[in-house]
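One structure is given here, and the rest of the page talks about it.
A single protein chain has been omitted; all remaining protein chains appear in their positions.
Right, chain A next:
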Amino acid sequence: MSVVSLQLGQCGNQIGHELFSVISDDSSGPNRKYKQCSDERFFYETSTGGLVARSVLVDMEPKVISQAIAKASKSGRWRYGDKAHFSQKQGSGNNWANGFCVHGPHHEEAVEDLVRMEMERCDRLAGIFTMMSVAGGTGSGVGTYITQRLRDLYPNSFILNQVTWPYGAGEVIVQNYNSVLTLSHLYQLSDAILVHENDTVHKICSRLMNIKHISISDVNKVIAHQLASVLQPAYTADSTCHYSTNPIGELLSSLVCHPEYKLLSLCNIPQMSSTSLAYSVFNWPGLLKHLRQMLIASTRMEEGIDWTVSSPSAVTSGGEGATNSRHKSFNLSLANLLILRGKDVSTAVTDGFKDPALYVPWLKTENSFSTWTSPVAFNGYEKSATLVSNSQSLLKPLDSIVRKAWNMFASRAYIHQYTKFGISEEDFLDSFTAVEQIISSYTHL
């Protein structure tokens, strides 16, 4: 089954390009079945034998797309489709309203045509995977509009949105407005929202990978590595002897049990610089123990983990007791998906994650936790573990975004820039309400 990707805006296009590079590098190992499955999922073969990515690139200005296409062709291993991109001359100016109300409707037909062509090329569609940032104008505004159209056109397909949250200390001044507007709309349209935060990835680059001068492409490579570890072929609970043919569907059914809880976060260990990799040895128990603690202490990085946070001991009294004995920064999960890749994966013991204290009491543990495995070493790491989690870990950053956006809204700053494109103050209030609802649902898990 194939995944059609949609790269939106500068961030989406840059990440998308890195993602395909990582996937193509990773599957060029000796395991043929793995390569076949991965190629079928993400690329299609042309008559000349080259691999073309199943991807549509959309941006309102041409520079980033031409860069991405040029870099892909240079790699020699894969490239983008010749006509599979759409750009205009003038960007959206970091304005969500401009992207959503003006550029989106203006160009919806062209983009829908491109997506439809990609979908028709697939034998069977696993789902639509979009990549965008929430801080800018095109990725967030046009991205939301396109997701809305795709949801209308293909109501039975899975749509998984990967979003990148910006640095807390500003990349774009109106980023908080754009984030709130995007999330409030996407929540209704998307099946699940997979979140990456620039702050966290930046810390991974600086502390774990020891990169002295971090550039945007370093950050993107880490994000691509994490995404690829989720999307590459694996054996799941449903298909234990051949690679899963429904990756996105299974991801959604294991993690998104209720439409009110759709925010997913990712952690992946180990992450280190390529020079230290040759000297490191890992074992599954060690990796899994770290990952479990990262989950409950809500850290997404393998350094600075707070080991004092522990899960409450099994309580025999009612739900009240469980809430009270929980450490205050304990991260309660709805569902977790563990993806293990590498040597001796069958020996990995995942019982630590099956502890019912980690999960909400109204879900049965066997429904909350699932594991995928793959014996193929991933992207140069002999053993690697990824945890996709639907939990409270994104609460704090989300809350901070909303708080800053609300402060700005209270002084009505920048509102005239949005109203001139058709977004009124009521729309803002609706969006704030929707996002506060999300925060409230997760807080009262």
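Note that contacts are C-beta pairs under 8 Å (C-beta built on N, C-alpha and C of every residue); 3 or more make two chains touch, one makes a residue touch a chain; residues count from 1.
Keep this in mind: contacts and distances are computed from a predicted model.
Trainee: Choose one: "Trafficking protein particle complex subunit", "Tubulin epsilon chain-like", "Phospholipid-transporting ATPase" or "Cytochrome c oxidase assembly factor 3". The correct choice is the protein name in UniProt for the chain not shown.
Mentor: Not shown, but named in UniProt as "Tubulin epsilon chain-like".
Trainee: Sort through A:19, A:172 or A:186 and give me the one touching the missing partner chain.
Mentor: Reading the full complex, the residue touching the unseen chain is A:172.
Trainee: Considering the whole complex, which of A:28, A:46, A:407 or A:424 touches the chain not shown?
Mentor: A:407
Trainee: Touching the hidden chain in the full complex, which residues of chain A are there? Just list them.
Mentor: 10, 14, 61-64, 67, 88-91, 93-95, 137, 167-174, 202, 206, 211-219, 402-404, 406-408, 410-414, 416-417, 429, 432-433, 436-437, 440, 444
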